[in-house]
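Of the protein chains in this complex, one is absent; all others appear in place.
Moving on to chain A:
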Amino acid sequence: MTGSGRAPIVEARAIHKHFGHLHVLKGVDLAVAEKELVFLIGPSGSGKSTLLRCLNRLEDPSSGSVVVDGIDMLDPRTDINKARQRIGMVFQSFNLYPHMTALGNVALALRKVQGMGRAEAEAKARAALDRVHLADRADHYPLQLSGGQQQRVAIARAIALEPRVMLFDEPTSALDPELVGGVLAVMRELREDGMTMVVVSHEMGFAKAAADRVVFMSDGAIIEEGIPSEIFTNPSHERTRAFISQIERH
C-alpha cells in the first residue's frame, strides 16, 4: 500500500528478523512511493529502527524481500555497495568520521566509491555542504561543530551521493532542543526538492507538517498507518492511542 498510488521505490515484504531468540520483526510489509515521506513511530523496541536498517541491509532480514529502486537487496548477486549508494542513511549519533574535516567526511565516498578525482569530489562535497547551509564549516572537524551542525554534515555526506531514498534513524534524538530546528529545516528542504524519505522519529510537529503517511509499529508489527492528521487525532487502534497520548504529554 502506498500513499498515492505511484509505483513504490521501496518495497519490503514479509520481513522477519530474529536476534537469537528475540523475534523483533514479525512479517512487516512496507512500501514507499517515489517522493513520499513516511514516518515510522512506535515505542522503543517496536522494531522500527531494525526495519529501517533492513532496507539498506545494515541488518540482514531473516526472511522476506526488500526491493529498492528495482534492485533486489537480498539477492546474493546484488552488488550491495553499489546499491547502497542509492540509499542515504542518517544516524541518531551522527557517526561522522572524527579524523576528517566536514569536507573530508562528505568527499570520502565520492572519491572511493564513485571514483571521482579529488577536485571533482571536493567541489561536489562543497555543494552538498551548501545545501545543508554549512559551506563555511567545510574545514572544521566534527568536534568543532555543534550536534546540529554535525547531523547536517551527516545529511550532506548522504545526499552528496545523490541517493534515490533517504533513511533517517532518529536524526534529532541526540540533539539539544535548540538545535533540532536546523536539522528539521534541512529535512524539510530535502522533502521540497522531492526526496523520498523514511524517517524514524518522534518529532510529531514535523510529522504533522511534512509527512505523507505515518506508520505505527508495536512489538515488531505494523499496527496501523494513515495520513498524519488521522493517526494523531483519531487513531483506530487502542495501542496507537495510548502511544500518541504518551508522547504528546512530553
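The definition used in the following text is that a residue touches a chain if its C-beta (ideal position, glycine included) is under 8 Å from a C-beta of that chain, and two chains touch if they have at least 3 such contacts; residues count from 1.
The rule is simple: contacts and distances are computed from a predicted model.
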{"item": "Undisplayed chain, where the name is taken from the UniProt record, one of \"Amino acid ABC transporter permease\", \"V/A-type H+-transporting ATPase subunit K\", \"Spore maturation protein\" or \"3-oxoacyl-[acyl-carrier-protein] synthase 2\"", "value": "\"Amino acid ABC transporter permease\""}
{"item": "Full-complex contact with the absent chain, from A:Ser63, A:Ser93, A:Gln144 or A:Ser236", "value": "A:Ser93"}
{"item": "Which of A:Lys17, A:Arg84 or A:Arg152 contacts the chain that the document leaves out", "value": "A:Arg84"}
{"item": "Interface with the unshown chain - residue positions in chain A", "value": "56, 58, 81-82, 84-85, 87-89, 91, 93, 95-99, 108-109, 112-113, 154, 157-158, 161"}
